[in-house]
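Here the complex is missing a single protein chain, while all its other protein chains stay put.
On to chain A.
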Amino acid sequence: MQTSLTVNGQTREVDHDARQTLLDTLRDGLGLTGTKKGCDHGQCGACTVLLNGERVNSCLCLTAMHDGDEVTTIEGIGTPETLNALQKAFVESDGYQCGYCTPGQIMSATALFEEVKKGAPSYVSADLEAPTFDDAEIAERMSGNLCRCSAYPMIREAIAMSREVK
């Protein structure tokens, strides 16, 4: 099958099996291996990318269903030489140990900032119509990203720090 995606601002034509997930297209088809495959079942969040600006598990997307869609991966938000503010905050806070979940954590947190800006509520928001932004909110909103090394306190710190910079 043929599908056209805009990945990190570039139009990419991919030829793929109907069964291929967006995660496999990114990694195997396009060589963008920053996006990680953890569980491949939507439980760990390592494969998180932005799809038309919203965070999704790319392992639970069929590429064939996303013709014309825009995808942003970890490769699209910074480079090793020019890290963005959130990436720098993860480095400064030591927000990882092995690093495998980090691209997913960072893409997830990138979307989190946009969601908070739009006033989207979470399960822990005391007032659904006026959500706040505190540590409990960060923890709840990041619960779709697991860290097997359990660097959670530093991940939350990095997100809070980056939020303050913004």
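Quick note on the criterion: a contact is a pair of C-beta atoms (placed from the backbone, for glycine too) under 8 Å apart; a residue touches a chain by one contact, two chains touch by 3 or more; residues count from 1.
As a convention for this text, contacts and distances are computed from a predicted model.
This figure omits one chain of the complex; the name its UniProt record holds, of "RNA polymerase subunit sigma-24", "Multiple sugar transport system permease protein", "Cytochrome b/b6 domain-containing protein" or "Xanthine dehydrogenase YagS FAD-binding subunit", is "Xanthine dehydrogenase YagS FAD-binding subunit". Summary of contacts with the chain left out: across A:34, A:78 or A:144, the touching residue is A:144. Between the chain not shown and the residues A:34, A:78 or A:121, the one that touches is A:121.
In the complete complex, the residue from A:60, A:83 or A:160 that touches the missing chain is A:60.
Where chain A meets the chain that is not shown, the touching residues are 1, 18-19, 21, 40-42, 45, 48, 51, 54-57, 60-62, 64-65, 108, 111-112, 115, 118-126, 128-129, 139-141, 143-145.
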